[in-house]
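Remarks on the structure that follows.
The complex appears here minus one protein chain, its other protein chains still in place.
Up next is chain A:
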Amino acid sequence: MIKFFLMVNKQGQTRLSRYYEHVEINKRAILEAEVIKNCLSRSKDECSFIEYKDFKLVYRQYAALFIVVGIDQTENEMAVYELIHNFVEVLDKYFSRVVSETLNLL
């Protein structure tokens, strides 16, 4: 099950967040900050799956933007990894100009 879906930039600013389980509003900011901290500290040749508290983070970097999905143990990590890319491709298809511009700006 996907717990949340985040798009966060390198500075830690949330560009998009969607929670599929209720998380208190003040806890969200903390969660996002921690998640991005975990992702930023990873190097290029480390794997894209991080264990964080009681769920796993699957993250993917596009230029200056990190897309992070929090999943639980039942989910196939690699399929989610593909899903993230699929999502970006869809965005690209529908808002192509905008997306590339935004990615540069971000």
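Observations on the structure shown:
By our rule, a residue touches a chain if its C-beta (ideal position, glycine included) is under 8 Å from a C-beta of that chain, and two chains touch if they have at least 3 such contacts; residues count from 1.
Basically, contacts and distances are computed from a predicted model.
Only one chain is not pictured, and the protein name UniProt records for it, out of "AP-1 complex subunit gamma", "Putative carboxylesterase", "Histidine-containing phosphotransfer protein" or "AP-2 complex subunit alpha", is "AP-1 complex subunit gamma".
Touch with the hidden chain on the side of chain A covers residues 14, 16-17, 22, 25-26, 28-29, 43, 45-51, 76-79, 81-83, 86.
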